[in-house]
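Note that this complex is displayed minus one protein chain, with the remaining chains in position.
We call the chains A and B, going by the order they appear; numbering starts again at 1 in every chain.
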Amino acid sequence: MTVTNIVHTAGAPIGTPASPDTALACSTQGLSVAYRAEPVLRSVDFAVPQGVVMGIVGPNGAGKSTLIKAMLGLVRPLTGASEFFGQPLARTRKRVGYMPQSTSVDWDFPTTVLDVVTMGTYGSLGWIRRPGKRERARAVAALEQTGIPDLASRQIGELSGGQRQRVFLARTLVQAPDLYFMDEPFQGIDAKSQQAIVSVLHTLREQGKTVVIVHHDLATVRDYCDHVTLLNRRVVASGPADESFTCENIRTAYEVTAGDDAFLEFAS
Amino acid sequence: MSLIEFLGNHTYRMVFFGTMTIGLVAGALGSFAYLRKQSLISDVISHAALPGTLLAFLTAVVVLGADGRNMIALIIGAVIVGTLAVLFANGVTRVSKIRIDTAMAVSLTVFFGGGMLLMRIIANGAFPGKGGIQDYLFGNASVITIADLTTSITVGALALALMLVFWKEFALHTFDPDHSTVLGFRARTIDTLMFATIVIATVIGVKAVGLVLMVAFVVTPPAAARQWTRTLPGMVALSGLFGAVGSGVGAYLSIVLGRVPTGPLIVLTLFAIFLVSLLFSPRRSIITRAISRTRARAALKRELLLASAPAEGALR
Partner (left out) sequence: MSFVLGTTLLAVVTALACALPGVFVVLRKNSMLVDAISHAVLPGIVVGYFFAHNLDSPLLILGAALAGLIVVLGSEWLSRTGLLTGDASQGLIFPALFSGGVILVTLNFANVHLDTHAVLVGDLNLAAWEQLIIGGVSWGPVYLYVMLAVLLVNLAFLGLFYSKLKVTTFDAQFATSLGIRSGLLNTAFMFLVSVTVTAAFNAAGAILVIALVVVPAATAYLLSTRLPVMIALTAGIAVTGALAGFWVAYVLDAATSAGMSVFYGVVFSVVLVATRLRQRRHRNVREYAVASSP
């Protein structure tokens, strides 16, 4: 597979991609988002080659989640557009999976873990069809993959934070997409759940899937991601981790003065 | 009708000042319900006022042998039962997974349903001075007496005084309940006091404008006032002013126009004030916001296009 190399830094002109857009899992062009009159993202050009694990890294309020939401049409962008496998989202929705931060969920909802995971199949069912045996079997398989098949009949609110994250990962896996968006999957979870999610990540990479992860723990970026985008309202750097995840770029993204050694040790 | 002529008439004067008092008190105290994000609690309170006043009526007539239409007795009954309804709604959310909207709906219907059953019991008995359900649903501003007016002014002043005495606690609690608890103020005590003032504000209007429309007196003025001011004192004062002016104008219009009922006209006047505020207030309004947003968008777009001009079309 040809991996498009589009390392660039802020302000510098964007290199022309060497291969056609179809080699990209997703891309945005000039994407800007403003909440009220305050710009959160400024003209973001962002591209993810197929088959990589791309980490979106940046300080709080850098617009990491907003970037994903704007790409998926959950937030209306001010300017710019996004493409998935060279096409608009409406045409490729079934190839795209989204694992949101779990804050938008109603934890007291009367539903079981298996039910929640089965919801991942609803998108492919169309308007009226109901999930059947096949969908439930897929849900069970996804629960096994995330290591929590024994929780299948629990009410969703009874789970711990890490278990909940694994349920939402399973719900995304059930969709069997080619491109995964994960919003802070490692946020506030136990070590065992973290391991389970990491092992799923490895499997996905082996299967040649593309994963985009919003991540904010600089120390583990290199462990999970082979591509990194440093974001702070605009793209500071993007590309293979060796080239983009450098001291200089991290400093720029986190707006730290040169010489602060705490940031240096994670960099390439 | 000239204003002097209007104010020279006893009934008109009672309607005018009576509804203005209601509007002032409900508007000012409604601000806290609004900031507490629980404006609709006033709808629960006004519906719970039905069994409250009926119980007071029964107690006054049967136990005390007094006049069943005594305003003070009715207000005390309504305040007690209204507070119970609030405590029920908030208590349900505290002890179970039921959320506040559902808890309020349950409380409203249970208390109102109970009131309807009481109503039937009263209707079947021979009590002097009993009224029909429509008196409670829509109220009647034209029967406000001097005694009623003094009662509402006294009780309303009491509620406003409570608000001023506990101003600091109310402000802190509505803004950041956790912080106020950490500082050592018992959340439940403040809550009960605050809701008690809201109950009083709601209840004093039920006789004149009815239990169905009272919610508008508590919800609308604060929602309008919020668009013009950034401070809590400013909001409470303006909200009270909007309530009083809206009620006065509505009452005046209803008398001048003749056949049109007072309560509904006041509600429409308040709604008009709200719409004007929402559309035209200089800082926060739909129009100013739309204009500033469009401007900011245009400026941002221009800036972004300029910045990326050298790279334009690079990805295509």
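Going forward, a contact is a pair of C-beta atoms (placed from the backbone, for glycine too) under 8 Å apart; a residue touches a chain by one contact, two chains touch by 3 or more.
Here the structure is a predicted model, which is why all the values come from computation and not from measurement.
**Student:** Using the contact definition given at the top, list the shown chains touched by the missing chain.
**Tutor:** Displayed chains contacted by the hidden chain, ordered by label: A, B.
**Student:** Going by the contact rule already stated, which one of A:30, A:49, A:63 or A:131 would touch the omitted chain in the full complex?
**Tutor:** Touching the chain that is not displayed is residue A:131.
**Student:** Using the definition of touch stated at the top, determine which of B:10, B:97, B:179 or B:295 touches the missing chain.
**Tutor:** For the chain that is not drawn, the touching residue is B:97.
**Student:** So one chain is hidden, and I want to know which residue out of B:35, B:71, B:201 or B:300 touches that hidden chain in the complete assembly.
**Tutor:** For the chain that is not drawn, the touching residue is B:35.
**Student:** On chain B, what residues meet the omitted chain?
**Tutor:** These residues of chain B touch the chain that is not shown: 34-40, 42-43, 47, 92, 95-99, 101-102, 104-106, 108-110, 112-114, 116-117, 119-121, 124, 132-134, 137-138, 212-213, 215-216, 218-220, 222-223, 226-227, 259-261, 263-265, 267-268, 271, 274, 278, 284-286, 289.
**Student:** Give me the chain A residues in contact with the hidden chain, please.
**Tutor:** Residues 36, 72-74, 90, 93, 96, 98, 100, 104-106, 109-112, 115-116, 119-120, 122-123, 125, 127-131, 155, 171, 175 of chain A touch the chain absent from view.
One rule holds for everything that comes next: only the chains that are shown with their structure count from here on.
**Student:** Can you list the residues on chain B that touch chain A in the complex?
**Tutor:** Touching chain A: residues 97, 289, 292-293, 295-297, 300-301, 304, 307-308, 310-311, 314-316 of chain B.
**Student:** Which of the residues in chain A come into contact with chain B in the complex?
**Tutor:** Spelled out, the residues of chain A in touch with chain B are 11, 13-17, 27, 29-30, 32, 34, 36-37, 39, 42-43, 45, 47, 78-79, 108.
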